[in-house]
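Every protein chain of the complex appears in place save one, which is left out.
To keep things simple, chains are lettered A, B and C as they appear, and every chain counts its residues starting from 1.
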Amino acid sequence: MIEHHFPVTVYYKDVDQMGIVYYTRYLEYFEMARTECLRSIGLSVTDLEGKGLYLPVSECSLRYHRGARFEDRLDVCSQIATVPRARLTIDYTVTDGAGQTLVTGRTIHAIVNKKGKPIRAPKILLDAIETHLTGEQI
Amino acid sequence: MIEHHFPVTVYYKDVDQMGIVYYTRYLEYFEMARTECLRSIGLSVTDLEGKGLYLPVSECSLRYHRGARFEDRLDVCSQIATVPRARLTIDYTVTDGAGQTLVTGRTIHAIVNKKGKPIRAPKILLDAIETHLTGEQI
Amino acid sequence: MIEHHFPVTVYYKDVDQMGIVYYTRYLEYFEMARTECLRSIGLSVTDLEGKGLYLPVSECSLRYHRGARFEDRLDVCSQIATVPRARLTIDYTVTDGAGQTLVTGRTIHAIVNKKGKPIRAPKILLDAIETHLTGEQI
Partner (left out) sequence: MIEHHFPVTVYYKDVDQMGIVYYTRYLEYFEMARTECLRSIGLSVTDLEGKGLYLPVSECSLRYHRGARFEDRLDVCSQIATVPRARLTIDYTVTDGAGQTLVTGRTIHAIVNKKGKPIRAPKILLDAIETHLTGEQI
């Protein structure tokens, strides 16, 4: 399992009139978290795109257990459990400072070229993920 | 089936550097669409909240089939198929001007009071949905 | 004066924990309003970009007089008062259903090519604005 932790602080921009984080904002947190998760295993999204490799979200799902509030400090844990074939799957768990789970979610990414046509997961992507999956298992 | 159509035009604010609508924006479109869907059956979200009834999203999921582009004119179709018990489920289909399906999704809403405590679906909500579900079936 | 009215409804996505529209959202309303204002005088932003003409914002300012609330129905009035030379200036007034002014603002746009280099305002832009300015003055 590749696992990466990303800290997020909740600001006014994130909070709705119920006083809790608006439901779309977690998908922004997920995007930030996975960008840094990929970077942590040597994959810069900018570099991947420069090489003609894009990872648009093809599916996502979220479960909202508890609401986060303004100035809360959250942790977004990203997990990659498998080497992608046609698609890359990433799971997320958002917890608050007390370790309570607030939101869980998943994004599934297509692997496409600049024109949006599906391509086989390239070696650079496979190698980075395989190396880090294997590394942990040893 | 309660069915409601809501038009959305894509603006710069919605589009990312791939030239397609960023994945969170569809959840904003869903929120606009369901607010108007509920209004179309006589339920104002403002009035419901004034009565102490809140409908926070407890789960959502989306499938992205095709990307929408700047200045595209979309239709967001909201569907309510069942009378809510503990939760209200709404399904969405986003299509473009040519009738192609771009995105499908679902939101599941808890029914809570101002403190966030689950409550039974109140009569005003049940009646509005039942009436419109039944109306169509006749 | 070129003047265009654009209706906006306030949704949950727009409102912060003070219960009023978050301050960035008016800049989104302005973007929607000016896109439609330009379209109303025959200028499609998509077409302009297809011709290599971009109008990035180089300056903006806003004054917030009163807060708008969830489900408020607003009018965003865009005004273009002068033919652009190096820059295009657009003024905005947001009013509520009672005609009260909520927010006023201005955006100033550079006129650039795809590489971001300033260019002279092209004939297509000048003609559309001159025609509609003159038309009103007669």
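Note that a contact is a pair of C-beta atoms (placed from the backbone, for glycine too) under 8 Å apart; a residue touches a chain by one contact, two chains touch by 3 or more.
Given the structure is predicted, the values throughout are model-derived calculations rather than measurements.
> May I ask which residue of C:3, C:28, C:71 or C:91 touches the chain that does not appear here?
Missing-chain contact among the listed residues: C:28.
> Among B:15, B:43, B:90 or B:103, which residue is in contact with the omitted chain in the full complex?
B:15
> Tell me, which residues in subunit A touch the chain that this view leaves out?
9, 11-13, 28, 31-32, 35, 44-46, 70-71
> Residues on subunit B that touch the omitted chain in the whole complex?
Listed in rising order, the touching residues are 12-13, 15-17, 19, 22, 24, 70.
> What residues on subunit C make contact with the chain left out of this view?
Spelled out for subunit C, the touching residues are 18, 20, 23-25, 27-28, 31, 54, 56-64, 67, 116.
To be clear about the criterion, only the chains that are shown with their structure count from here on.
> Based on mean C-alpha positions, I'd like to know which chain lies farthest from subunit C.
A
> Hey, how far is the Cα centre of subunit B from the one of subunit C, in Å?
Chain centres of subunit B and subunit C, defined by C-alpha means, are spaced 28 Å apart.
> So the centre of each chain is just the mean of its C-alpha atoms; given that, what is the distance between subunit A and subunit C in Å?
Roughly 35 Å separates the two chain centres.
> Mind pulling the subunit B residues that touch 2 or more other chains?
Touching at least two other chains: 28, 31.
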